[in-house]
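Note that this complex is displayed minus one protein chain, with the remaining chains in position.
Read from first to last, the chains carry the letters A and B; within each, the first residue is number 1.
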Amino acid sequence: MKPLRRAAIILLAAIYLAALSAGWIAPAGYARQFRESPGVRPSAMFLLGTDELGRDSFARLLYGSRVSLTLAPAAAALATLVGAVAGVGAGYWGGWIDTCLARVMDLFLSVPWLFLLLTVRAALPLNVRPLESIGITFLLLGLLGWAGPARVLRAAARDMKSEDFMIQARARGCGPLRLLRFHLLPNLAPVLAAQFWTSVPLFILSEANLGFLGLGVAEPLPSWGNLLAGLQNMDAVSSCPWRLAPLVLLLVVMACFHLIVPMEDFSK
Amino acid sequence: MNARWGCFAVGLLLVPPSRSARIPEPASGGELRFCLHAEPKNFNPLMVSEEPDEAVRFLTGGVLIRLNRQTQVLDPELAESWQILDGGRKIEFRLREGVRFSDGSPLTTADVLFSLRSVLDPALHSPAGEPFRTGKDVPSVSQPGGRRILVSLAAPMAGVDRLFDEVPITSARSVERSAHPSEMPVLGPFRIVEYRPGSSVLLTRNPFYWKKDKGGRRLPYLDSVRLVIQQNRDLELVRFLRGEIHLINGLDAESFERLAAKSPGEARDMGRSLENEELWFNQVARAPIPAYRKQWFRSREFRRAVAQAINRADLARLVYRGHAAPAIGPVSPANLAWFDQNLHVPAFDPDAALARLKTMGFSLADSVLRDREGHAVEFSLVTNSGNKSRERLAAMIQQDLARIGIRLNVVTLDFGSLIERITRTFDYESCLLGMVNVDLDPGGEMNVWLSSASSHAWNPAQPAPATEWEAEIDRLMREQAVATSFARRKALFDRVQEIVVDQAPVVVLVDKNALSAVSRSLGNVTPAVLHPQTFWNIDRIYFRGGAAH
Partner (left out) sequence: MRARLVRSLTTVLLTVLLGGLIAAALVRRSPGFGIDEREFDARYGEDGIRHIREEAKPSGRGILPDYLRFLAHAATGDLGISASFHRPVSALLAERFPETMHSAGAGLAFGWTAGMLLALAATALARPTFDLGAGAAAALFLCLPSSVLALAMMLAGGLGENRAAAAVIALVIFPRVFRYARAILGRTAAAPHVLMARAKGVPPLRLLWAHLIRPSAAAILALLGVSVSVAFGAAIPVEVLCDSPGLGQLAWQAALKRDLPLLIDITLVVSLLAGISGLAADVLRPSRGVEES
């Protein structure tokens, strides 16, 4: 395994571990308000300072990581998986299957599914736990977000099925499923990885946007989405650069995913 | 010697007076720019109901009586005088002479009759006519003679004259042209010349505006006003700092602090406004919530305990950065005439709150409060999403109540979903919203305090008062609505305020300060706590140094 990839795995594991151990690392918790210390600078007690209500920003970042690092990649993986099944299936089999699935993809890309999210949220009990509520939101986002990846995978699969190696494999007597499993999908891995990689931050950020409609994470639970939304106050960020910590952490995680998820070595 | 003094005297005559000796006059000219936070929907002055439309109407419209936003006293406008007759059943106006529309046509009694009759016509459903519709009978409007207009009400109405601040005086041809706003003749200081959807509304000086300043100069001083449609409040502040706009109304505390740090003289805090934040519990009998929770919410002791457990001072200090004050009662002290001076800020005392709950059979164990039947005290608080201040308020209330073992679940909903729950389905437990008292007079709050009213937040549209104290409030409000003496009305409304504080159907949390931004290039801007805050005296605002803006 390449050293850089190894380092990325270790770093990502450390971040996940820190998020899971938030209770020990930041015992004050994400909700406790130190009301005499709102908006203070980083110190020994508050590693990243406090927010406007005196809540420990470091604790909120750690606990927010749990939500975003678990749910967003899961939603991205779900969307990519469903997209892969639909897109590769459409591209490989062609014909009426391709036509139907392509139109379904168009539908999913254009219909305002936001209203389905609102309806589902309204159907949930008011006293549902914030984590359950946001979990359901991410699940729906994952199930609804497959059309984009499906479209690009469809084109890639259509393109690839007439490659020489595919023709050779068919000529050797490979069945459709074997062709898919051993010849097509491995070669589509870079495209799949690219889709997954671009979807993860998309889902993290979409949670923040959905907050405007009441579909985001409920107080006091933090998430990277609502922490990143705080960057809109540019004056506060320029005078308190530690507020960029969520963005820096997200970039580090994205870089780790980029290095870890199997892709071709383009340097060869 | 004499020649020398003579030369001196001639010299004095020839030398122009120094600047310090001359009183500077407000300069004419310039384009004032500020933002509307949503697209104007309706330019028909009779049908205006939303804030952007009201701003345009304020700048272009004329009224018979104007509430002076600074003194909170009624001033004559298009009516040079008025009198209340027949114990409040009638009001007679004497129309001012020489007033013309922006197209030069004179304002006639026919125009005033048209305007008043249209506003009062139940078939038109004009929002300005709503306060007059207290029963089935429609008020009538007549012209006794000359330039007098008589409005006859079905029943006496105390303080009816103040309602005419919102009644637009227009003409039939103006209403016909409201779909093309640049063609509407108007009576206000400005008229619309251009409307670019999604972008801006441009108004220019009404050349026939009837007001003049003390020096006899025709008002307004400004050449034009551009209303920029800008929804994003952060960008609005950026534009103000760049000098692209000159006024901001309703600045939030965070933006105020940013502005004050960069440009202290331009950030104005007028003190307490009429806007507050309040929380109430759902007391609707048919609400789809568990019966044991309904029992809690209907208990005065429970509501008082929750009110006592919330630290209002912290809310004002942290969420509003000190630009708010702990609320005392349902009426803000900014309402100079009607606030009950005998009321005091409710004490923050979680121990007393817990003791109060214990008297009801609640018990606290392992940081969880339980009722007599063992139910953990847990309920939801709905509020609208996208409002950072309100979400922070909710988070702080959540912490305060956690201290006495109550688990509060904050649920943010988009506004449409929220209104549906609190007005139609009643599928909510408690609600946190901001309230704006537009009308100073308690007569304007009948729809809030009467138990049969639709805006009776915690239990609207009751066929009969569900509690004795609500019946008492009904009686007091109806009595003050027809009383003729201010002292009597004040005493009655004071009692209403005292009952509300005692029973706590609404827990009023903070009174927000009126914060605004005023460019130092402007003169004569005296922001008020009443809307429209910074431009209530738009006809007298001017640019220092003249038309270079």
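Following the convention adopted for this analysis, a residue touches a chain if its C-beta (ideal position, glycine included) is under 8 Å from a C-beta of that chain, and two chains touch if they have at least 3 such contacts.
The shown structure was predicted, so the numbers you read here are calculated from the model rather than taken from an experiment.
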Chains in view touching the one left out: A, B
Per the touch definition above, residue among B:G198, B:G374 or B:P463 touching the missing chain: B:G198
Options A:G54, A:P73, A:G89 or A:P201, residue touching the unrepresented chain: A:P201
Of B:A337, B:A352, B:A453 or B:A466, the one touching the omitted chain in the full complex: B:A453
Interface with the unshown chain - residue positions in chain B: 39, 41-42, 49, 122, 125, 127, 130-131, 133-134, 197-199, 229-232, 234-235, 238, 242, 413-424, 438-439, 444-448, 452-455, 461
Positions on chain A contacted by the hidden chain, ascending: 94-95, 99, 102-103, 105-107, 109-116, 118-119, 121-122, 148, 151-152, 154-156, 158-159, 161-162, 167, 187, 190-191, 193-195, 197-198, 201-202, 204-205, 208-209, 213, 228-229, 231-232, 234, 247, 250-251, 254-255, 258, 263-264, 266-268
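The definition used in the following text is that only the chains that are shown with their structure count from here on.
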Chain centre separation in whole Å, for chain B relative to chain A (CA means): 44
Chain A-touching residues of chain B, taken from the complex the two chains share: 234, 254, 258, 314, 318-319, 378-380, 382, 384-386, 391-392, 394-396, 398-399, 409-414, 417, 427-429
Contact footprint of chain B on chain A as seen in their complex: 31-33, 35, 38, 52-54, 118, 122, 126-130, 211-216, 218-220, 232-233, 235
